[in-house]
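For this view, one protein chain was removed and the others were kept in their places.
So, chain A:
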Amino acid sequence: MGILEVKNVNKRFGGLQALGDVNLSVAENTVHAIIGPNGAGKSTLLNCLVGKLIPDTGSVMFDGQSVLGRSPYEINQMGISRVFQTPEIFGDLTVMENMMIPCFAKRDGAFELNALNSVGNQKDIIERAEHMLEDMNMADKRHMHAASMSRGDKRRLEIGMCLSQEPRLLLLDEPTAGMARADTNNTIDLLKQIKQERDITIAIIEHDMHVVFSLAERITVLAQGTPLVEDTPDKIKGHPKVREAYLGESA
C-alpha cells in the first residue's frame, strides 16, 4: 500500500470529464511524477488531493485516512504540503516571517490565540526558521520583503516553508514553469538534495521532461483525465502510448 492511494476518482466540470476513473498509488519515500499534455487533468487531480476540489466519486486515502471532505488546512496538518504553480508566499512579510509562519503552524496547530507573547521571544521557532533558511541558502535574505525577490528565490522560499513543516508528502505543481534554465537546474538540485537528506515522498506535476527524468522514480502519464500508463522513467521514455498522447496533442 502506498502512502497515497487514489481510487476510481471522477470529476466533471459541467459537460467536461476532467478526471475519469483515476487510480494512482504513490509509494512511500519515492519521487512520483505525473505528466500529460495540457488539459489532461493534472492540476485537477492535485486539487482533489489537497481539499481544494471534492471528487464526484472515488476515494483519496493518505496514510490510511480519507482526506475527502476535509479543508485544506486539515489536510496539511495531516502531513501533506503543497507548492503552487506560481509561488504562493506572504509577499508583504519578510523572508524570515514567511519561514516562521509554517513553524508556528507545526508547533501550535491550526489556531492558537497567542496574542500577548512577543514573536521575538519564541526562541524555538526562530531557531527552526533560521535553520531552514540556511538549508535553503537564503539566510542572507532574511530581512528582505518576500515580494521583492526573484521568481527562483520565491520558489525556493515556498519549498522551504513547506519543508519546515516536515510533511510526509510534498506535492509540487509545475515547480519550474516559467523559470529560466539556471533557476530550473537550481530547483532540480534542491529537490534532489531534499530527497537525499530526509524521508519524504514527493509527487510532482511537470511539463519539463528534463526535470521529470532527473528526479522521478515512477511516472504516471495522464491523458484526457485518465491514466494511460504508470512505469519507471526508462520504460516511459520509449512507450508508444505516451508518444501518441503527446503527438496527438500537438498534431
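Note that a residue touches a chain if its C-beta (ideal position, glycine included) is under 8 Å from a C-beta of that chain, and two chains touch if they have at least 3 such contacts; residues count from 1.
Convention: contacts and distances are computed from a predicted model.
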item: Chain not displayed: protein name in its UniProt record ("Cell wall polymerase", "Fe-S cluster assembly ATPase SufC", "Competence protein ComFA" or "Branched-chain amino acid ABC transporter permease"); value: "Branched-chain amino acid ABC transporter permease"
item: Residue in contact with the excluded chain [from A:Asp63, A:Glu97 or A:Glu230]; value: A:Glu97
item: On chain A, residues whose C-beta touches the chain left out of the figure; value: 50, 71-74, 76-77, 81-82, 84, 88-93, 97, 100-102, 104-106, 108-120, 122, 125, 161, 165
